[in-house]
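Of the protein chains in this complex, one is absent; all others appear in place.
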Amino acid sequence: MNKERRVRILVAKPGLDGHDRGARIIARTYRDAGFEVVYSGLHQTPEEVVQAAIQEDVDMIGLSSLAGAHLYLLPRVVELLREKNADDIVVCGGGIFPQEDIPKLKDAGIKEVFTPGTPLTEIVDWVRKNVSPRG
Amino acid sequence: MGIAEKIKTGDIRSVARLIRDIDDNILDAREVLKDLYSSTGNAYVIGITGAPGVGKSTLVDQMVNHLRKAGKTVGVLAVDPTSPFSGGAILGDRIRMQRHSMDEGVFIRSMATRGSFGGLTQSTRSSIDVLDAMGKDYVIVETVGVGQDEVDIVRSSDTTIIVLVPGMGDDIQALKAGILEVGDIFVINKADRDGVDKTVSDIRLMIEMGEKRYKNGWKPSILTAQAVFDSGIKELLDEIEKHRLHLSSNKEMLSTLRYEKVKSDLSEMIKDKIVKEILGDIIDSGEFEDAIKSIIDKKTDPYSACDKIISAKLKANVK
Partner (left out) sequence: MFNKKSLEDVATEEKQWQKLFKDYTLKAPERLKRFSTVSDKAIKNIYTPLDVEDLDYPKEIAFPGEYPFTRGVQPTMYRGKLWTMRMFAGLGSAKDTNERFHLLVNEGQTGLSTAFDMPTLMGYDTDSPRSRGECGKCGVAIDSLKDMEILFDGLPIDKITTSMTINPAASILWAMYIAMAEKRGINRRIIGGTIQNDMLKEFIAQKTFMCPPKPSMRLITDTVEFGTNEVPRWNTISISGYHIREAGSTAVQELAFTLADGIAYVDAALERGLDIDAFAPRLSFFFNSHLDFFEEIAKFRAARRMWARIMKERFKAKDERSLWLRFHTQTAGCSLTAQQPYNNVIRTSLQALAAVLGGTQSLHTNSLDEVLAIPTEEAATIALRTQQIIAEESGVANTIDPLGGSFFVERLTRDMEEEAFEYIKKIDDMGGMVAAIERNYPQMEIADAAYKYQLQIDSQEKTVVGVNKYISEEDIPVEVLQIDEELEEKQIKWTNEVKNKRDNNRVKEALEKLGEACQGDDNLMPVIIETVKEYATEQEITDIFRDVFGIYRDPGVY
């Protein structure tokens, strides 16, 4: 019997951006890799993302951003997780990020950022290496 | 403060983590459940089942909205199937209830069936207890109705609702075997679609024909709704309330219900533990594989192999 914990991931679209092609594909990819994925849908405020992450007890939040508001939205999620003592949850970003913004995001606590063209297998491998179900 | 205490005060993180531990079969979780048991039995549990796409999540979303307006707190467990190929799952029911996500009076949790042995899992049942102990007035459990699930949900719910859409025709025939034992209320959602009258009369016919088998003496009700437009929801909640009163009206029935529930809980728990302990052990130790090989090689038969394993295990200590 499977005695191991399953990895649980929240895939979320914060902000007003409605481009969800990537988010929906990554959700399927994570499922096919054996993870349990809670998909939040569009137009989530950072507060809603964090509340869902806590209720669902996820190990990682994948935030999808393609409309340029990442410098506010992604760090804000990290900030709120800290406020709620839930900053053991790994936060990643996926989507469109100018190179010079990536170090800023990492400094703010985003563990990794996946830009366009990253093969799905690479993303899954990263998750397997860096995200362990709460232990 | 211990975990059980935190949960009784409604601490979200503790609740969420305990449900996770239960889901992942962490032993310590069982101890907390023991502590919490005396605080259960207050929440009214509503089970909602039906084929994919009939609008269950939208219905739940509207029900939560009405219940909150009436000042009640709600816990929601949304169960989705685990992919048999990958073991993963996409849990997407929450999306349709997202407007309640910031409401402190609502706790929404998505769970996967992790369905090796089918049906409503032990962990879902235990999670209902956790939400109950947390103090929620109502716990709504939403599952995909495919055979086994439907029957299981009855054992854990006070009121079971079956959701259909017009024009399901043959599907109703397929469901009919267990359907009367299962459903207290039938809701035909998306009632603006063609075929609603026929669907209503099909179900009515089945109900009339099954008169002697009514669960707890309650004749199942049939309602129509358009969840997306918030139509029919108030009527549904009124009907649930009627059912609730019916169940509590008769002291004898109440005690029978209680007996049946505890009996079902205990036997399911025992079965579940046996499977996890015994089967889990022999799979890990390789004994299971060896037994299979022996049977294929005709060194033994499945009946003998089974007896041998069980008697050996029963002699050993079950923790």
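Order of writing sets the chain letters: A and B. Residues in each chain are counted from 1.
Keep this in mind: contacts are C-beta pairs under 8 Å (C-beta built on N, C-alpha and C of every residue); 3 or more make two chains touch, one makes a residue touch a chain.
Being a predicted model, the structure only gives us computed values, none of them experimental.
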Residue touching the undisplayed chain, where the options are A:His43, A:Arg82, A:Lys106 or A:Arg128 = A:His43
Name, in rising order, the residues on chain A that touch the hidden chain in the full complex.
-> 15-21, 24-25, 27-28, 39-43, 45, 67-73, 76, 96, 98-100, 115-117, 119-121
Please give every residue of chain B in contact with the chain that is not shown.
-> 90, 92, 95-96, 98-99, 228
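Everything below uses one rule, namely that only the chains that are shown with their structure count from here on.
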If you average the Cα atoms of chain A and of chain B to get two centres, how far apart are those centres in Å?
-> 29
Complex interface listing, chain A residues touching chain B = 1-6, 8, 27-28, 30-41, 44, 47-48, 51-52, 54-57, 84-86, 133-134
In the complex with chain A, residue positions of chain B that touch it = 12-13, 16-17, 19-20, 23-25, 82-83, 85-92, 94-95, 98, 101-102, 107-110, 112, 114, 116, 275-276, 279-280, 283-284
